[in-house]
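Take this structure, written in structure tokens, and hold onto it; I'll ask about it next.
For this view, one protein chain was removed and the others were kept in their places.
Coming up: chain A.
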Amino acid sequence: MHLAYPAVLSALLFCTGLYGVLARRNAILVLMSVELMLNAVNLNLVAFDVWLSRTAEETLHSGQALTLFTIAIAAAEIGIGLAIVLAVHRNRGTADIDRLRDTAEGHESAPSDEPADDDTAPAAEKAEATA
């Protein structure tokens, strides 16, 4: 198989993931997009490892080893990420990234990006943000 096929597939996957990370509102979907990007990279690693080891005398298959490493890291990452999202959702009742703007400049003095019908008082929200 020519190297171009996995490379193009990986590029498509990566761009899809990137789009998801940049454009999705839901934090869970953003995390899934991150997974897509990671897997695109994994695909690249495996493909190039095969391509390079074809000509080499002897190889350690470092690409494949690195892929396993990335999968392990990704599992840990998604675990922690989902836990955070769950905790945020439990506290705020939402996982919408656009509404999680506690680090914005002037956030404390002007909480205007919060909907007016939100029942959490600013003081309570501050306490949650620090919790």
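Annotations
Just so we're on the same page, contacts are C-beta pairs under 8 Å (C-beta built on N, C-alpha and C of every residue); 3 or more make two chains touch, one makes a residue touch a chain; residues count from 1.
Just so it is clear, contacts and distances are computed from a predicted model.
Only one chain is not pictured, and the protein name UniProt records for it, out of "Cell division protein FtsX", "NADH dehydrogenase", "Cation:proton antiporter" or "Phosphate transport system permease protein PstA", is "NADH dehydrogenase". Panel shows chain A; residues 18, 21-23, 30, 97-98, 100-105, 107, 113 of it touch the chain omitted from the view.
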